[in-house]
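One chain of protein is taken out of this complex; the other chains stay put.
By written order: A and B. Residues from 1 in each chain.
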Amino acid sequence: MTPFDYTRASSPAEASRLGREGATFIAGGTNLLDLMKLEIMTPDRLVDISRLELDGIDRTGDGGLRIGAMVRNSDLAADAIVRKHYPMLAKALLAGASGQLRNKATTGGNLLQRTRCYYFYDTAMPCNKREPGSGCQAIGGVTRLHAIFGASEHCIATHPSDMAVALRALDARVEIEGADGAVRNVGLDEFYRLPGDTPHIESILAPGDLITSVILPPPEEGRQTYRKVRDRASYAFALVSVAGRIRMEGGRIARAGFAFGGVAPRPWRDRDFEATLEGNEPSPALFERAADALVANASTHGDNAFKVPLLKRTAQAVLTELTES
Amino acid sequence: MTTHIKMDDRIDRDRLEEMVQGVIGRPLDRPEGELKVSGRAPYAMDDLPDGCLHGVLVRSTIAKGKLEHIDAAAVETLPGIRAVLRDDRFTRNPAQGMAGEAPAQGTDEIVYFGQPVALVVADSFEQARHGAQMLALKMEGADEAAVNPSDRNAQIEAPKKKQSSTGDLDKAMRQAAFTVDETYTTPGHVSAAMEPHASVARWDGDSLTLHGSYQMLRFNRAELADSLGIKEEKVRILAPYVGGGFGSKLGISPEGVAAAIAAKELGVPVAVAMTRQNVFEMVLRRSETSQHIRLAADEYGKLTGIGHEALVSNISGEEFSEPVTQATPFLYRGENRVIGHRIARIHRTPAGSVRAPGEAVGLTALEIALDELAVKSGIDPVELRLRNIPDEDPSKGIPFSSHTLSEALKTGARHFGWEPRNREPGKVRDGEWLIGSGMASAARVNMLIESKARVTLTNDGRASVETDMTDIGTGTYAVLGQIAAEMLGLPMARVNTILGDTDLPPASGSGGSFGAASNGTAVFLACEDIRRQLCERLGCAPDELTLKDGYATVANRRTSIQDVLGGSDLAADGHAEPGKAEKKVRQATYGSYFAEVAVNSVTGETRVRKMLGVFAAGRILNAKTARSQCLGGMTFGIGMALTEELVHDHRDGHIVNRDFAEYHLPVNADVPQIDVVLLEERDAWANPLHAKGIGELGICGAAASIVNAIYNATGVRVRDLPATLDKLLEGLPS
């Protein structure tokens, strides 16, 4: 860990200002300190935002939910409204990490988790995400964890979050306070950037931008779930995960909201998949067609080829679960 | 006075049975338990001396080549840095178990990715860690480095003494009613003891004291002294508490030697704890294996031939090679046999002992093959094994010291509810889950290793047991105390066991499942001597003396031990050595596993729902700690079957998953409430305790019961471990 100056921010505005001056925010610290110990991240200035009063979970005027950026994963998963009206979010949170980590990890920090790519995690390896221009050692290497969607020739890493996958399926928006004090609000679909030739840039956040909350739209009727597939029963990152919700009307799928984890550099959403489903009566054939559409553009890298059939099967099973009477 | 025994013959008299204290074998709590659950047991890094500096090891980042230069000057200017050391005495390959001499040393030549090449020492851990990360190495990589056993330039050795053949296996295969001819592969594994390797070194003049985390102190002392070029008498190693070993702490490892060198150079104590990533890269791994197994059986399923040929790997020059076929020569009948063993010399982290080297992976493959034979022959897997238990060691023609496989199989089948079982795979469902059951045999060779111990009966009516033996979680504190308490007729609370100090009589150390029985025998012998001395004082014959609850009774005269001692202490040493017995008979422990798994029909995820192990290991010294050892072994088996795999990059051999996020040890949710049955057994050939080792038996073949259950659940036969979901997906029944 490189030496750094430590300050505790007393307000979001102060945090933003320090951020624009080049400081790095630390909240739960469960990923940042992990990376700092390995000198994968080497901030010389840390701003502690963990005590900012951004830890509320409140109803919004339209019946949605505002989740403060400092709300701990465990508190969010235990929240009565989340459990009742956004169960896929509670399930996603509970499928992630461990009880200890969820007690520290924050909503904002979880969104910004870095990849678990083995080569990103070893500073002896070239990695375009860690050191732009150095190359990607994952390509041609061990790729069990890696992306089948949205990757580039510069980076094939996946986003490791479970929570963010559910948030994407729920059409969550991220509220950001800029260094100039302006507050903006972006959908999760535009929050994350794909790697392209700049895999080190993972979101639209600019220096000084502080995530202050995540906003969920009002709960929709219907069923929802989160299913995670991993290499052991607990405490492992997703190989594939599916966050899905379905609203039925008159025996047909009126609305489908799905996002997929473990398969792309960001929580993956596929409008073709949802469009294939919407307006149709649920059936195994329909689900197969949708799953085929989902993986139509998958590209694999040897070790991770299994994710294509695994994703298809898991998506179909989730569809069945959400539509069976 | 030392009482000595050499195990040349069986010793039928069961002295422990004659004792009346009633503690031997009982499931007593560990005497050190209160210290452990309250955080008061001092492990290597828990008692740092004042002014102790911290060192962090630096690794090579190429697989083969030369280290030309380290840029120490740039690091030495950083705050708090006290030294950047590179030394020819640094450990290159960690010592193998019972080496007793320095392992390969030096930093000039790089032979694996992750090899320790330097130590950065600073006032604080934070400073040292940063310095280590900043240290620039100038390395010249060799052009071609074989890093995979299958690489064309990997040199393959086939040592003559490791090949054997009797009869004509090819012919047996041709004439057999049923055959299996398959290749099974297992990946590398790590011991992954929860306490990372750590040493705290301090010098007093030319005498070194090292508080470390080691399993076999008398050997480690010699290895450390030899590494440093000093006399053994100048080295003292302390390891009263060891946070797990599983083979990884058998020999001296890089941090111990580096800490000693740094402390000497700087004149102050130095602590070096490996990071978890260091432990993955610098500590001996279990070799990956490729095992070609051939089975030939007649129409009744009786084996007429067994072939077991293995390919493993290690660094050039290392004598150790995973003894994959260790149990194959004696476990089953079959007059035609081929045992083969080849070693690929490759540039990966050196290979060595990980819990039950040999049988852990070798028996697992053999037991999967047996299951394949059961399927082909239509014979129940339990019955098939029962039909193939030999009357004597079929390879050596010598008798078994005792043999409990049959009883273990039958007891296990009954206890588990093996029958009725649907033999047709993929037919039992529970919602989305496919249910199946499988079983396997367990076997592990048994050894006695030279061991000494001292017992003192003190004038206050208490006893102390002293040896440099270690307790790495195995229950040494409990079982040695129980042996002494039983023999001397004292309540457990009046026996104090002191371990983990090379100033004490040298023991076998913890390894190879031999610790409790070997060192326990030494304690037993010392107690016998004390009993003899008590008889002298009481003027009675040995058979007339009864010791219980701190009283000596002779012919209805009861005297307290304190009164017998009359203010003086009685001390005695015990010394146990292996002898001709190990040549006269085949000694082993046996058992059986039964597992029920659920495989998800959508995702291929496997969960072990139920698991039973039945084991016999001679006299059980403490039923509680013995059971725990079995739980641990079987959980290693769950890991081997489902989750554990060292993944190497095929280009430079580096370990890709060098942390606990990606090297998947089983977590609590992976492990069901495992059931263990310990069979009553006495083995008079083993030692006067009639006890055998149990620390490793629980892993030997355990994984096979799970893989066989997966077959029963799904119809997919996994021959390449672990059985991760990607290997099942395609074959899952729709």
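Basically, a residue touches a chain if its C-beta (ideal position, glycine included) is under 8 Å from a C-beta of that chain, and two chains touch if they have at least 3 such contacts.
Here, contacts and distances are computed from a predicted model.
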item	value
Per UniProt record, name of the chain withheld from view ["2Fe-2S iron-sulfur cluster binding domain-containing protein", "Probable septum site-determining protein MinC", "ABC transporter permease" or "phosphoenolpyruvate--glycerone phosphotransferase"]	"2Fe-2S iron-sulfur cluster binding domain-containing protein"
Sole residue of A:Gly29, A:Gly178 or A:Pro207 that reaches the chain not shown, by the stated touch rule	A:Gly29
Listed residues B:Gly473, B:Gly520, B:Pro688 or B:Gly701, member touching the removed chain	B:Gly473
Given B:Glu17, B:Glu34, B:Glu233 or B:Asp563, the one touching the chain that is not displayed	B:Glu34
Chain not shown, touching residues in chain B	29-30, 32-43, 45-48, 124-127, 130, 191-196, 241-246, 273, 275-276, 472-475, 624-625, 627-629, 631-632, 634-636, 659-661, 665-669, 671-674
Interface residues of chain A (partner: the chain not displayed)	1, 3-6, 8, 26, 29-30, 33-34, 37, 46, 48, 50, 74, 77-78, 80, 83-84, 87, 90-91, 94-95, 97-101, 103-104, 233-235
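Just so it is clear, only the chains that are shown with their structure count from here on.
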item	value
Whole-Å gap between the CA centroids of chain A and chain B	41
Interfacial residue positions of chain A with respect to chain B in the complex	1-3, 37-39, 116, 118-119, 121-124, 137, 140-142, 144-145, 229-237, 239, 306, 309-310, 313-314, 316-317
Contact set on chain B toward chain A in their complex	61, 79, 126, 129-130, 133, 432, 602-605, 607, 642-643, 647, 649-651, 654, 656-659, 661-662, 664, 666-670, 724-726, 729-730
